[in-house]
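A single protein chain has been omitted from the complex, and every remaining protein chain is retained in its original position.
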Amino acid sequence: MTAKLTSTPTGAAAAPPRPGPDPKRPGEALFRGLATGAGILILVILALVAGFLLIQGSPALFADPAKLASQGYGEFVSWVLPYVWGTVWAALLALLLAVPIAIGIALFISHYAPRRLAQPLGYLIDLLAAVPSVVFGLWGSLVLAPAMLPLFTTLNTHLGFIPLFAGQVSGTGRTILTAAIVLATMVLPIITSLCREVFLQAPRLHEEAALALGATRWEMVKMAVLPFARPGIIAAVMLGLGRALGETMAVTMLLSGSRNLTFELLTSQNPNTIAAVIAQNFPEAFGLKTNQLIAAGLVLFLITLAVNSVARWIVSRRAQYSGAN
Amino acid sequence: MSIKPIAVAALVTAAALAFTGCATNEAGSAGTGTTSGAQTLTGVGASSQKAAQEKWVADFQSKNSSITVNYSPDGSGAGRSAFIAGAAAFAGSDRPLKDEEMGAGKFAGCAADSNALNLPVYISPIAVIYNLEGVTDLALDPATVAGIFAGKITKWNDPAIVATNPGAKLPDTAITAVHRSDDSGTTNNFTDTLNKLAPDVWTEKASDTFPAAFGGEAANGTSGVVQAVTGGTGTIGYADASAAGKLGKASIVVNGKPLQPTAEAAAAILDHSKTVAGRDANDLAYSLDRTSEGVYPAVLVSYAIVCQTYKDPAVGALVKNYVGYLASADGQKAAADAAGSAPLSADLQAKVKTALDSVK
Partner (left out) sequence: MTALSHAITQDSLTSGRLPKFATPVTAVAAAVVGFALAVLLAGGNLGTAVLIAYVIFLLSMEIAARVVEGPRQAADRRARHLIVGAFLLALLPLGSVVLEVLSKGMGRFDLGFFSQSMRNVVGEGGGAVHAIYGTLYVTGLATLISVPIGLLTAIYLAEYGVRNRLSKAITFFVDVMTGVPSIVAGLFAYALMSLIFGAGSKSGFSGSIALSVLMIPVVVRSSEELLRLVPNELREAAYALGVPKWLTIVKVVLPTAVSGLVSGVILAIARVIGETAPLLIAAGYTTSLNNNPFAGPMMTLPVFVFDCYAHPGTDVQAYLDRAWTGALTLIVIVMLLNLIGRLIARRFAPKTR
């Protein structure tokens, strides 16, 4: 007994544990390897996609303008520019509409609704996520566009001096504003779902402390929930932005797209989006035209890269809260 | 991850996949490449032919239950590309292969010395559809149609429209002209018609893409155009006549005669047109003459592109069998009933049959 008592402290002092993977615990190394491998696999997949876009798109990017004019769709930059504008403009409008409403709904479900109703209500909003994009295209052109037409006509008649509402109003209502509303509806459940999960995880202690100190419910949310949830909200908005930038089917069916680079929201001449242009022209394209379309896809890829860089830079200026650290 | 969820998930997936599907209307038939002795024929091409192809495939598969034919309406360009790459045994295309695309040995699915053959199988008139309150009959001459779609005529009570419709109550509404946003053979034939019949107004040559300079509202696909015209007010567009539904179809006035987009008027165009010069006798690629008297000018002719000699003789036999049915009197009548196309004349059917007899 005494021998054991005296030997343990000396044993501990004599052989400190070595750093690095413990050979008696292979599970740790294996799991860590799997996790790292998965991360690297994603980078590989993305590199493959980027490589595909580059290889298939480069014939159009490096062809001379005369060849592009006769065999393709025309000189690349001037051809793709209105579509770049259309993609960014539609996504921006959609997010402007969707993000405040999504955060409001998520707050409602997590903090304002009666507890019994909260889960069914969340389920109800998730119903929107279940609707396929084809249906949104159909609903947009069959129901929303005709319904928005009186509003468009009113806006054009009374507020036509504002450049946004100027121009000849479309006779069918299939404008970029309608498309933005449909995109917002499609993006809403994504942002709401993630925000809701994040708001639900806000530390109860902080919330209770704020309420105990006499804060109103809104002040409690402002102080304890929103700062905590900021990275999650940003992640949700990034997911929504990605969907809005890349949405193909609904925009193809709904938007009356053209090559006009314009701010006007109510006319027939709306800047088309890159995804819609690819979807519309790909079936009939061949040879250099196909390459040019894929090069446009590469441009969209780069746009997403640029937008994400800007967003990251804005977020990184303030420290992130993470429960894991 | 803890073991239990994975086990549950694996069990559920295995159970689900073990319970493979069966379709009650497919008893005793091949399915897609599963049972032995089953053969599959792949075709890719124009969506204009899709409704007809659906009927043809259904009839053919009913008579030959061990064969599965898959016609994928990916588009004419995709069809031609797939045929050239050997991914499709035949292509459906809204235009024949051009001279520079033809040539022995250019097609992966054909024998090394084999060229391709363009066989017309589907004819459809293109109607000018419109949706205007209180106007049921509209007659427009080609210059007016060109003016409307070029954005030069902007109101329904424009003198040019009133001139050909003296009895109609034309309102002071703005015209919304709907065109195809996607490249399409319909646009190609329509712009070709306007370019040939009204060259001073329609200065652009025929092309798959509607000229961007002329503005107007864009919609995706035939059904998109039909829907846009139906859902809007004071709208006008162009689409396959069989897809027009309840919308009004304008008559085109050529030399004083108003021509309706009927199947008979459309089929007549091939009788007045000649095949492209410098081709094999069995290559029936037509260059359409739209200015003939009494012939409805805006017509779409869609082709089936096949090899002269196939690398795999079994595939060649399948293609002969299937495309032979398409061009037969029964096949053409079936398509006319199901898809509203104009049947090939007996003369043309015979020519296609001769061409197919030469396919190996």
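Just a few scattered comments:
Here the chain labels run A and B in written order, and each chain numbers its own residues starting at 1.
To be clear about the criterion, contacts are C-beta pairs under 8 Å (C-beta built on N, C-alpha and C of every residue); 3 or more make two chains touch, one makes a residue touch a chain.
The shown structure was predicted, so the numbers you read here are calculated from the model rather than taken from an experiment.
Among the residues B:Lys50, B:Lys106, B:Lys196 or B:Lys353, only B:Lys50 touches the chain that is left out of the figure. Considering A:Arg174, A:Arg243 or A:Arg259, the position touching the chain not shown turns out to be A:Arg243 (whole complex). The chain that is not drawn here is touched, among residues B:Gly221, B:Gly234 or B:Gly316, by B:Gly221.
The omitted chain makes contact with just one of the residues A:Val80, A:Leu93 or A:Val198: A:Val198. Only one of A:Ala60, A:Leu188 or A:Ala210 touches the absent chain when the whole complex is considered: A:Leu188. For chain B, the residues touching the chain absent from view are 1-2, 4-5, 8, 13, 16-17, 20-26, 29-34, 40, 42, 44, 47, 50-51, 54-55, 57-59, 61-62, 68, 70-74, 82, 85-88, 108, 221-224, 242-243, 245, 337-340. Interface residues of chain A with the unshown chain, by the touch rule above, are 25, 27-28, 30-32, 34-43, 45-46, 48-49, 52-53, 56, 100-101, 103-105, 107-109, 112-113, 119, 121, 123-136, 138-139, 142-144, 147, 150-151, 154, 181, 185, 188-190, 192-194, 197-198, 200-201, 203, 216-219, 221, 231-232, 235, 238-239, 241-243, 245-249, 252, 274-275, 278-279, 282, 294, 297, 300-301, 303-305, 307-309, 311-312, 322-325.
We adopt the following convention: only the chains that are shown with their structure count from here on.
Look at where the CA atoms of chain A average out and do the same for chain B: the two points lie 37 Å apart. Put simply, chain B touches chain A in their complex at residues 47, 74-78, 80-81, 174-176, 178, 181-185, 208-209, 212, 215-220, 224, 227-228, 231-235. On the chain A side of its complex with chain B, the touching residues are 73, 141-142, 145-146, 168, 170-174, 252-253, 255-259, 268-269, 272, 276, 279-286, 289-290.
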